[in-house]
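Structure, as structure tokens:
Every protein chain except one is present and positioned as in the full complex.
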Amino acid sequence: MKASLGVLALALGATSAFLGIAVLGWGIRRGDERLLRLGRRYAFMILGASALAVLAMEWALLTHDFSLRYVAENNARSTPLLFTITGLWAALEGSILLWGLILGGYLAYMAYHFRKRATDPVVAWAMLVAYAVALFFFVLMLGPANPFKTLASAPANGQGPNPLLQNHPLMAFHPPMLYMGYVGMTVPFAFAIAALVTGRLGEGWLTETRRSTLVAWGFLSVGIILGAWWSYEVLGWGGYWAWDPVENASLLPWLTATAFIHSVIVQERRGMLRVWNLSLVVATFCLTILGTFLTRSGVLNSVHSFTESPIGPWLLGFLAVVTVGSVLLIAWRGDKLRSPGRIDSPVSREAAFLVNNLLFAALAVVVLLGTVYPLLAEALQNRQLSVGEPYFDRMTTPVGVALLFFMAVAPALPWRAVSGDVLRKRLIVPAWFGVGVMVLAAILGVHSAWTLLTFGLAAFAIGGIVRQFAIGFRAQHAAGATWWQTPGRTVRGSPRLYGGLIVHAGIVAIAIALAASSAFTTKTEVRLNRGETATVSGYDFTYVRRDVTSTAQKRQVKAQIRIERNGKNLGTYAPSVSMFPAATSAIGTPSVRTGLLRDIYLTLVSTPTDKDRVTIGIAINPMIVWIWIGGALLGIGTIVALLPARRRVVVPPPPADAGAGDGPSGNGDGTDGDGVDHDDRDVPAAVTA
Amino acid sequence: MKHPARWVAGGIAVLLVAFSVVLATQVGSDPRADAKKSQLAGKDTPKFRVQSLDGKELTQADLAGKATIVNFWNTWCIPCREEHPELTKFYARHADDPDFVMLGIVRDDTRKAVDRWMQANKDAWTVATDPGGNAALAFGTRGQPETFAISPDGLVVGYQFGPSSAQDLETLLAAARGGTGA
Partner (left out) sequence: MSAGSRRGWIPWILLGVLVVGVLAWALWPSGGQSDAERARSLAHELRCPDCESLSAADSQTASARAIRRDLHERVAEGQSDATIRRAYVDRYGESILLKPEQGGLGFLVWGLPVLLLVAGAGALLVAFRRWRSAEPLQPTDDDEALVREMRTGEQAS
């Protein structure tokens, strides 16, 4: 009954999408406003249908209805409640259900947000394209990836989810966050196609969907960081990023989306780069589909290999149609996109954004080529090859360091042009800070040139960010705010700028953590008898005892290890090994003592079947927590950047030839007295929705 | 700029179609097909050193002059357990052959588990442990069970990745003896 309900819901969704396309198409053709207004309502039906399908599946999971094959394969009676609920996305078919639900949500958002302009052909075309994408996914779910397939005879108990997917509560967050990011990229894509098809390319439609891109980008960033956290805390190999094809698949759209977020600002200000921005948006969406194809079709081996299925050819067909179709559209409309804009000086923020785009594009090319190289080698020369860490690290590190440099310099660059004096004055203090940190790192024993550069540039960037905040705070305070009110007022004065700075701070934190952990990590293994203590890197590790817990879900053997330093007890940590009934081998779970400066990472190397002796792996990983802190900053910065700016009395910007934007404040930094270069103000309300 | 842009976009479209074709050709294939073949086929037996359960050291020299089946296994892998009755049946048929040797090398398991297994199953063929995993490395194993057939003059002539049936084992043995087969 649940299966029928689910299939019915999916059919309803597919029909709504199809009808939406038909109604909107007809309405556009005839210019019939009533049809166009009707057409947007189908979005809500699609949301309802996908929600119903998800509810049907969750109902089946929660009642352990093993007559559904998906439930039998991904759930067991002994599966804890949390992992029963998250079982929705434990395997391919269910995760497409989740994709459908999130897509329905974004569709409903589009229909609601643009309700006043439902009769505008651009909005209509965008909804149409979004419906087409939804239709594809519904057809997938009704066809090759049907989550509601039933079994002829229901087993008494299911297999349960893959052990790695029921080991950690992160399972509840990492896939949904990632999907909110992936699927969100459909919205700007839909508008890009709409703008191309209607030829209405100069009205800021793309900049308007900047907000939805930013939201999707925020989710994608957090989702990727959560994935790294998963790799570190759950998988137990001690690292957070393995350049696995699935990880790369999530990184690729992130890279192009980040490039877009920067270059769309150039489009807002100068009307330039329209073709490039459209291409970036299209590329981002195509890369999400490519990523899904690479991970679900089984063409590449990866950590996520347990999610392979026969939907490969479908995804590939969809990918080909979308990609080639979009490129042809851009070619067709290319002449309309020519813009007369120009950038005045190579030393300006616009120019820095162009370089930023070049570097991000280079990173995307490297990651894409490295990921598909094994496929190319097999197809062209019938050779089986692998590409891993040595290649990716070698190729991405220089570009990453260059990006750090530009990230440090760009916020100090004013728009349009700058005189050398002003730039030097703004950057000198952060530069000294950066070089100071670099020298300090060298003294502390860092010997790798790239790591030194990273530390130095990261400090340089932080110096610049702090400087910008300080200027803003000082100006607000001078304008009469109390110290308590100052931060809020500053940020609300120019949320895009400060949100961006917070995001940059997050990136810097991550960069520092990456550099520190690659330079200073130590790994050892020690064998301990019960009660025996070993000393590693100044910490004392004592094997206290073994604990065995057996639940219906799993049998877990833990080794309790006490950590002490200088006599002070830092706590007892328990790396463990779990046996799941359906699994062929044991799953190791690390135990991590997180600290601000370093993590102590314990793994169980030998299963303590002999309860008096155990071999544990001890790794000291410096600064890892700053990756997670950086991730949180990425999320916070995105939220801040999305806040509406405080309405204020606007002093018109000075004319461009007044010498380095010397504003009314007279201090030569192009501000209106609040420390912010006000060409950063949000685009006025007439253009945004 | 109109024409260059069209050419660039057209060129990119062609590249994308080519790329899609490449991806399409790979959709059906197994990315780890090379795992199913051994790189050792036709080469000399690799040098290895293992310890039999009664403490004796065995090397590749001990296999000289005999048709050999080497089977990598352990006590916890489910396909190994599936394969076990087939191994027993196969060995029972050839146990009396003086020119035949079957060697079971334990891969990635504890001595205790192996002892417990042997107590329960009393496998008749030579079982050895591989402390340090050198033999597993020498043979280029990726997992278990993996079975190799070695001819009397020390050439690796057959390989099976994954569980072998008694029939598979007969084929391997025939190859080791110089007949047709794997």
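Every chain is named by a letter (A and B) in the order it is written, and numbering of its residues begins at 1.
In the analysis below, contacts are C-beta pairs under 8 Å (C-beta built on N, C-alpha and C of every residue); 3 or more make two chains touch, one makes a residue touch a chain.
Keep in mind it's a predicted model, so treat the numbers as computed, not measured.
Residue-wise, the contact with the chain that is not shown comes from A:S448, picked out of A:S448, A:Q485, A:S537 or A:T594.
The omitted chain makes contact with just one of the residues A:A108, A:V234, A:C286 or A:M438: A:M438. Residue A:D244 is the one among A:E73, A:E208 or A:D244 that touches the chain missing from this view. Only one of the listed residues, A:V387, A:A481, A:V544 or A:L570, touches the absent chain: A:V387. Between the chain not shown and the residues A:L178, A:I261 or A:A361, the one that touches is A:A361. Counting the whole complex, the residues of chain B in touch with the unshown chain are 32, 34, 39-40, 43, 46, 107-108, 132-134, 136-143. Summarising the interface, chain A meets the missing chain with residues 236-239, 242-245, 301-303, 305, 340, 342-344, 346, 351, 354-355, 358, 361-362, 365-366, 369-370, 373-374, 376-377, 380-381, 383-391, 395, 399, 420-421, 424, 428, 431-432, 435, 438-439, 442, 446-449, 452-453, 456, 588, 603, 605, 617.
Please note the rule applied: only the chains that are shown with their structure count from here on.
Centroid to centroid, with C-alpha atoms defining each point, chain A and chain B lie 41 Å apart. Contact residues on chain A toward chain B in their complex (touch as defined above): 275, 293, 297-301, 312-313, 316, 319-320, 323-324, 327-328, 330-331, 334-335, 337-338, 372, 374-376, 378-380, 384, 584-586, 606-607, 609-610.
Against chain A, the residues of chain B that register as touching in their complex are 1-2, 5-6, 9-10, 12-13, 16-17, 19-20, 22-27, 29-34, 76-79, 110, 112-113.
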